[in-house]
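Every protein chain but one is kept in place in this view of the complex.
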Amino acid sequence: MDAPRANLPPLSLHVPEPKFRPGDEADFSDVDVPPAGSARRPDTADKADSFHELAYTLIRVLDDAGQAVGPWNPRLDADALRKMLRSMALTRAFDERMFRAQRQGKTSFYMKSTGEEAVSVAATMAMASDDMCFPSYRQQGILLTRGYPLVDMMNQIYSNSADPLQGRQLPIMYSSKDYGFFSISGNLTTQYPQAVGWAMASAAKGDTRIAATWCGDGSTAEGDFHSAMIFATVYKAPVILNVVNNQWAISSFSGFAGAEATTFAARAIGYGIAGLRVDGNDALAVYAATQWAAERARTNQGPTLIEHFTYRTEGHSTSDDPTAYRSAGEPTAWPLGDPIRRLKDHLVAIGEWDEERQAAMDRECAEEVKRAQKEAEKNGILGHGMHQPFETMFEGVFEDIPWHLKEQQQQMIAERKAAGI
Amino acid sequence: MDAPRANLPPLSLHVPEPKFRPGDEADFSDVDVPPAGSARRPDTADKADSFHELAYTLIRVLDDAGQAVGPWNPRLDADALRKMLRSMALTRAFDERMFRAQRQGKTSFYMKSTGEEAVSVAATMAMASDDMCFPSYRQQGILLTRGYPLVDMMNQIYSNSADPLQGRQLPIMYSSKDYGFFSISGNLTTQYPQAVGWAMASAAKGDTRIAATWCGDGSTAEGDFHSAMIFATVYKAPVILNVVNNQWAISSFSGFAGAEATTFAARAIGYGIAGLRVDGNDALAVYAATQWAAERARTNQGPTLIEHFTYRTEGHSTSDDPTAYRSAGEPTAWPLGDPIRRLKDHLVAIGEWDEERQAAMDRECAEEVKRAQKEAEKNGILGHGMHQPFETMFEGVFEDIPWHLKEQQQQMIAERKAAGI
Amino acid sequence: MSDAAQAGTPRMNMIQAINSAMDVMMERDPNMVVMGEDVGYFGGVFRATAGLQAKYGKTRAFDTPITEIGIIGVAIGMGAYGLRPVPEIQFADYIYPALDQLVSEAARLRYRSNGDFTSPITVRSPYGGGIFGGQTHSQSPEGIFTHVSGIKTVIPSTPYDAKGLLIAAIEDNDPVLFLEPKRIYNGPFDGHYDRPARNWTAHPASEVPAGHYRVELGKAATVREGEAVTILCYGTMVHVVASTVEEMGVDAEIIDLRTLVPLDIDAIEASVKKTGRCMIVHEATRTSGFGAELAALVQERCFYHLEAPIERVTGFDTPYPHSLEWAYFPGPVRIGEALKKILKD
Partner (left out) sequence: MSDAAQAGTPRMNMIQAINSAMDVMMERDPNMVVMGEDVGYFGGVFRATAGLQAKYGKTRAFDTPITEIGIIGVAIGMGAYGLRPVPEIQFADYIYPALDQLVSEAARLRYRSNGDFTSPITVRSPYGGGIFGGQTHSQSPEGIFTHVSGIKTVIPSTPYDAKGLLIAAIEDNDPVLFLEPKRIYNGPFDGHYDRPARNWTAHPASEVPAGHYRVELGKAATVREGEAVTILCYGTMVHVVASTVEEMGVDAEIIDLRTLVPLDIDAIEASVKKTGRCMIVHEATRTSGFGAELAALVQERCFYHLEAPIERVTGFDTPYPHSLEWAYFPGPVRIGEALKKILKD
């Protein structure tokens, strides 16, 4: 390294820093929240470069008075709204209980989606039931919306003898082809190009099904994200690419994924694909954006990237304590509110719901989860002996077990016999 | 796969197709070429999101009459223009001769930069001589502009006994720290995050030097490109990210890198960084854009992505014949002309040059290259025995040779003795 | 001319055989697609996919963006949908960007989803040196993949095997890495780089049936029977070994592994127990190459039959040097020296 040239100012490195750290008071008054109903809704056949502004605003439907307003209002009937509300409530109840189960030592790991329920639930409702989802680990709402059995989710979480994945996967890494839910990977964003590939295959076959995928704000930095965007734009794949911007990636705020410079929805502009930025805590906005993107995809207009602007209310997982790296006041100061409460307020405002029914529903969800948990625990909890037979460990590496795995299987059986276990 | 739903139109897969294939007449009349001088030149301190339109136009300085016009005119003096012209001419002469040398069996491989000389030569002139370049394989113009000895380039191409890289690398994969030229990799786009890292280090140290990197249109699809953009935007790295859009990646037209949907400069918008789209065959536009980007970098305004819109006049390398996959008429039909001729016309138009001096310069360049070639060939050509000593093969894997490589070195020596060679 | 050739069995070089395997499979299985950099209109930089786009259309044989992550990731998604993708990685040296998609995804999908999703993809890639490709067009990365549970690794050494193995790989419901020894695309190579190149026509294994046939995965081929020593090899090395053995007049048993995972351990064990000596030849760098696994297995299973240490003949632990290519390449001299040593030991 030579001495800096004297006639030039020295360079300096910018390292992002979140606005609030532990001890700071959280103040989100500078977050720009456009009024509900203010974003225009282009025709789904419009060219992607004709609505760039939608990548920089927030599509919002629910206003402060709980009314659904503006061109993005999906005008759902009350039953659909109540189903949406219930799926979100169920997701939250499920999260609460399973988080607790982990704390009680019944399993190794859990991840909540608290505050982000709309992103998976409302999106799922806006898609067809046979459309294919490629989620990250925080979209349990998809399965719960599609009616996947709670007991099976819990069996997976407990890695017990009834685990549909035979105890092979970390808790919450569900997989269900029947429910259009692709096997979750531990490696971030790998599902993105896979979703594009699935969508391309569907298009190549003249099918009508589309794909959707989700990743977090932090995960958008992975190379897989880029490869997915490139394939999606080149082949106009019928796919919805969701970025759940909950503003945190473990301890790193979204500035480390580039959020200081622009929005995540703007990534879409860089590839010439449609991009929307949505209030992710507004279930109706999420629904409307997804429905719009699905229609584009189904009419061969290609992919849409949707940034869901939301906030991760709790820790990253059972493994961290968020107050070690961010202001404890953030979750409550966060201006976009709680997605469940906002949808509830809307239903109340339109006279289709009240506090009593809400309380009853909450009780019902809690009961349903509790019942399922009891059921699941009959099949065992992690580390208490009720798991799949040991031999199964060697199955499914390949379609057929090759000789070397058979030998290892025998070795394992002999080993256990020798040890008297 | 289920039967497609009858009430929905079938999906279809879009697979890009270039406009012309062998046998077609090339007609570029639909290529939008904005008039020289029409793009505005923002202040280098302006915010990246205040000049998005520059990612969709073409910054051009040289008009059809050979005059330099508009706000991007760098107003270089005639000596600088002549140096620029000569470096480009030298690059072309070098390419011609080395391509021929490969055809004559003197080496294994060569890649020309014909038609793209401005992209490396003019950019290099707009940077400081100690700024660091992270090139791809088609920026030999950088070395030639910085006065790196032709003989050393040829020694490298011949992998001969004087090869500064000791015959270890494929021809043209030069490396010269002294000339601010990073070791070229065979793996595409790996240099992109490296350039960003170098620039970040320079900034972290309060240095004044900046970095620049180049990759092709096709190479922008690699995950490394994305990771570089993310790091560049997050830390506002003082780096110039050049995309040389010569419209072809071996046999694949730029549509397979996403060019049907938007420009490559638009990628910058997706990351919130400055993006310029430049007439890559207009040496003055390349110079001006680079100078502007360098000033941004040096004043801690962060990175700039520059798309150089150009055309790969010849084959990808000595290994392919472009008429097998594209119209033979493309190179001549291409509307942005030849960068050397255009700069020459400008010098002539301003009365600083004439045909005779041009012819003399061409002869001079040819002579210089020929002389260097003679010199280089004294050190041997590939496969004719004049190479580095065999033992050197084991040097430089690590700083010190570990025991296992020493053993292998001994084995190799014994082997050669046994074989009597 | 042999009977088969007289009866109309066409002669093919390795590229033609590989092309024919894909052609046959695309004809039979409407779900099979080929994809990769330059594989569509142009037919691949080595011409392996030539003609397929013209015959089967752009949605079944297409060019891709230059992102190996994407090529494999998209292929996995297509496979999950129900297609049978055969992506090409242009050179095996460029497979590393895709490693996560191969290792963490393709290879693990069946296991982690308990069979709910599978990845029936076959990744084709030319590999190996001997063409003055320098360090990034010459590598032999097969060893890495043999360490990854859930992926099969296949390497043919003749046109006949190339077609039969590739068809078997495509029909296999697990991910297969199909590495093509590019040095022998156009003709068998005996390691004498200074002699004129030969083409495949004179080689019996260039008689390649035009239609569908399979060479089973996991089965080695005994190229030459012998009593003095067992030589394990694959790809280009099969030919270099065979010619060296011939020149030296050694009674070696030469086994062409053809599939590295799953390995034909029975063939190996039987041969080494017969000969009492074992030599392993591969072009890849030595340390932790697949030769290490072979040596470990052979000594585990044939310890009491071994009369000499197992010899490994390999590329050196350096990048593939451009100008010293032939000093790096495990050719007749290196193999010959090792043979002399093992027979003396």
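So that you can tell them apart, the chains are marked A, B and C in the order they are listed, and the count of residues begins at 1 in each.
Quick note on the criterion: a residue touches a chain if its C-beta (ideal position, glycine included) is under 8 Å from a C-beta of that chain, and two chains touch if they have at least 3 such contacts.
Remember, it's a predicted structure, so these values are computed and weren't measured experimentally.
Novice: I'm checking contacts with the chain that's been left out. Which of A:V15, A:A45 or A:I350 qualifies?
Specialist: Final answer for the missing-chain contact: A:V15.
Novice: So one chain is hidden, and I want to know which residue out of C:M12, C:I71, C:V86 or C:I144 touches that hidden chain in the complete assembly.
Specialist: C:I144
Novice: Write down which of C:F62, C:F132, C:F290 or C:W326 is the residue touching the left-out chain.
Specialist: Residue touching the absent chain, from the options given: C:F290.
Novice: What residues on chain C make contact with the chain left out of this view?
Specialist: Those residues of chain C that touch the unshown chain are 69, 93, 96-97, 99-100, 103-104, 108, 111-112, 135-136, 143-144, 146-150, 261, 284-285, 287-293, 295-296, 299-301, 303, 306, 308-312, 317-319.
Novice: For chain B, which positions touch the chain that isn't shown here?
Specialist: 132, 134, 164-166, 168-169, 173, 175-177, 182-183, 185-187, 190, 192-202, 204-205, 211, 223-224, 226-228, 230-231, 234, 396-399, 402-404
Novice: Which chain A residues touch the hidden chain?
Specialist: 1, 13, 15, 17, 21, 108-109, 159-160, 163, 166-171, 173, 185-188, 218-219, 221-224, 249-252, 256-258, 319-320, 324-325, 382-383, 387-388, 390, 393-394, 397, 404-405, 408, 411-412, 414-416, 418-419, 421
We take it that only the chains that are shown with their structure count from here on.
Novice: Let me check something: if the centre of a chain is the mean of its CA atoms, which chain is farthest from chain B?
Specialist: The chain lying farthest from chain B is A.
Novice: For chain B and chain C, what's the span in angstrom between their mean Cα positions?
Specialist: One centre to the other, that is 35 Å.
Novice: Among the residues of chain A, which ones contact at least 2 other chains?
Specialist: Residue numbers touching two or more other chains: 200, 202, 204-205, 223-224, 226-227, 230, 234.
Novice: Which residues does chain C have that touch at least 2 chains other than itself?
Specialist: Chain C, residues with two or more chain partners: 59, 64-65, 67, 69-70, 81-82, 97.
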